[in-house]
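Every protein chain except one is present and positioned as in the full complex.
After this line comes subunit A, so read on.
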């Protein structure tokens, strides 16, 4: 199972700022190793975030997103104690979901 994500959600007024740090190699598929062989692509393709179970954000990522991606977004209507869950899926079919509580 991949390394856990770090998710922080800070509420200010009606808006929560969510910061997610994902642990992923994000191999673009364009690099060559020292022997000259192409390193196969292995990167996140789908990201989704939910607030108390309701999906609030989806993203399609390609090879341009760099290693250990950092994602930040703001969501209206969140309050302290709400559950923010983030899921990613990659080219290999691996997936990871982590959850955090807004404060």
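Simple rule for what comes next: a residue touches a chain if its C-beta (ideal position, glycine included) is under 8 Å from a C-beta of that chain, and two chains touch if they have at least 3 such contacts; residues count from 1.
Throughout what follows, contacts and distances are computed from a predicted model.
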item: Chain not present in the shown complex, as UniProt names it (candidates "Thiamine pyrophosphate-dependent enzyme", "SigE family RNA polymerase sigma factor", "Phosphate transport system permease protein PstA" or "SoxAX cytochrome complex subunit A"); value: "SoxAX cytochrome complex subunit A"
item: Absent-chain interface as seen on subunit A, which is shown; value: 3-4, 6, 19-21, 23, 66-68, 70, 72
